[in-house]
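One structure coming up, written as structure tokens, with questions to follow.
Only one protein chain is missing from this complex, and each of the others stays in its spot.
For reference, chains read A, B and C in written order, and residue numbers begin at 1 within each chain.
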Amino acid sequence: MEGVINMARILIVYYSRGGNTKRMAEEIAKGAKRESISVDLKRVERVKVEELLDYDGIIIGSPTYYGTMAAQIKRLLDESVKFHGKLDGKVGAAFASSANIGGGNETTILDILNAMLIHGMIIFGDPQGDHYGPVAIGTPDARSIKQCVRLGQRVAKLISRLP
Amino acid sequence: MEGVINMARILIVYYSRGGNTKRMAEEIAKGAKRESISVDLKRVERVKVEELLDYDGIIIGSPTYYGTMAAQIKRLLDESVKFHGKLDGKVGAAFASSANIGGGNETTILDILNAMLIHGMIIFGDPQGDHYGPVAIGTPDARSIKQCVRLGQRVAKLISRLP
Amino acid sequence: MEGVINMARILIVYYSRGGNTKRMAEEIAKGAKRESISVDLKRVERVKVEELLDYDGIIIGSPTYYGTMAAQIKRLLDESVKFHGKLDGKVGAAFASSANIGGGNETTILDILNAMLIHGMIIFGDPQGDHYGPVAIGTPDARSIKQCVRLGQRVAKLISRLP
Partner (left out) sequence: MEGVINMARILIVYYSRGGNTKRMAEEIAKGAKRESISVDLKRVERVKVEELLDYDGIIIGSPTYYGTMAAQIKRLLDESVKFHGKLDGKVGAAFASSANIGGGNETTILDILNAMLIHGMIIFGDPQGDHYGPVAIGTPDARSIKQCVRLGQRVAKLISRLP
């Protein structure tokens, strides 16, 4: 019982219209679960800002709209000011889908990561592949899916290192 | 008459709760008017996205919320996809107010500028002072106001160079 | 004669070890030449910083090394402080080659563009394709080459709009 109660938890929040970002979120969830961590996967429209407090790790994904996250994701971040200081020390990560290479996917991820830094969260990169976080150009391909699974695993592993 | 009809026009769009970003917008408008350009100053809530088409220059300002623009500004940018390609070649600029030095004001401005680049807009920096665009830390002080006036002038001058 | 004397000039500066960035530079030069502008193409090692003053447009390309430009390019920018304020109003653009999608190509371009903004230069984006500037993932493919040619043309066209 205690094991269950204390199990580390990750929330994956995403906004998706066409389904590409959703698919990435699902693959990240798979990766995290491989590391025996509890994962909740939610569309941003269904996330109440106070839920952010309940997790050890928060992963946020968005399509690239004008070089940064969708307004729907931004709204959640703006509302999170209510709990400013309370996310300090949690683990964060980000991912993005985009129509084009060089189309703003890196800036989208980095903008989400910046918001996490401002909350005092702990983030990390990957020396292989998509360094700041996984990106998909259009429908996630094998390369992108591999990066997503890997991110889920790496988030889970970092959380397990942090008592 | 013709002169009036052909007069170059700038739109300054801002979001402001406490009034700091609004004040900056007003000072930018003053600077632009000194260069005999027509200026409209509007809260983002009152801007219809199709209005963006009517101007030669668009200047956007936001408080810094989690290192980037407020969701209200982002929503306008997201809606502007409806006119993607139509803003190509217009002049853009950005400004931000922030609670702290090192608190995200530069990243806020650069995120707005990135969105403008994605629209194909023309932007520029300033070799003096606030290089990417004017910032205010709390209430705009004399330094910040000077930068705002200067930005308005420089936007107007660049527009007048572009036939 | 006068035509020759007054002809607008672009400098393309690049650093390249494997040849990918060099190839991009050559394609950009082709695009610019199509618009009847004079183009000089130089490896960064052969550029003297005072040469920057001689051009109407400066385009800088770099491989992506740790998310930003190579130290060789940075050194040229650092030396350019000697002429701070003198590049104000010139047109700038940037391009990058990278090993991976999501591997830092956007941040490399944006870092070069930021340096140009700090010089007071005029930059612009593209509503199609690689919005901030052309990127290549490994050897430039047809997509990347098209973006490069297009950039050269767009730089030349913007310069011709600016008297």
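Methods note: a residue touches a chain if its C-beta (ideal position, glycine included) is under 8 Å from a C-beta of that chain, and two chains touch if they have at least 3 such contacts.
Note that this is a predicted model, so its numbers are computed, not measured.
For the options B:Ser16, B:Gln72 or B:Thr107, the residue in contact with the chain missing from this view is B:Thr107. Only one of B:Gly92, B:Gly120 or B:Pro134 touches the absent chain when the whole complex is considered: B:Pro134. Checked against the hidden chain, the listed residues C:Arg9, C:Lys22, C:Arg75 or C:Lys146 yield one contact partner: C:Arg75. Considering C:Ala29, C:Ile58, C:Ala115 or C:Val135, the position touching the chain not shown turns out to be C:Ala115 (whole complex).
Contact with the undisplayed chain is limited, among A:Ile59, A:Leu76 or A:Met121, to A:Met121.
In the full complex, chain C makes contact with the omitted chain through residues 65-71, 74-75, 77-78, 80-81, 103-104, 107, 111, 114-115, 117-119. Hidden from this view is one chain, which touches chain A at 84-85, 87-89, 110, 114, 116-128, 131-132, 158, 161-163.
The missing chain lies against chain B, touching residues 67, 100-107, 109-110, 129-135, 137, 143, 147.
Definition applied: only the chains that are shown with their structure count from here on.
Averaging C-alpha coordinates per chain places the centre of chain A 31 Å away from that of chain B. In chain A, 67, 103-104, 107 are the positions where the chain touches two or more neighbouring chains simultaneously.
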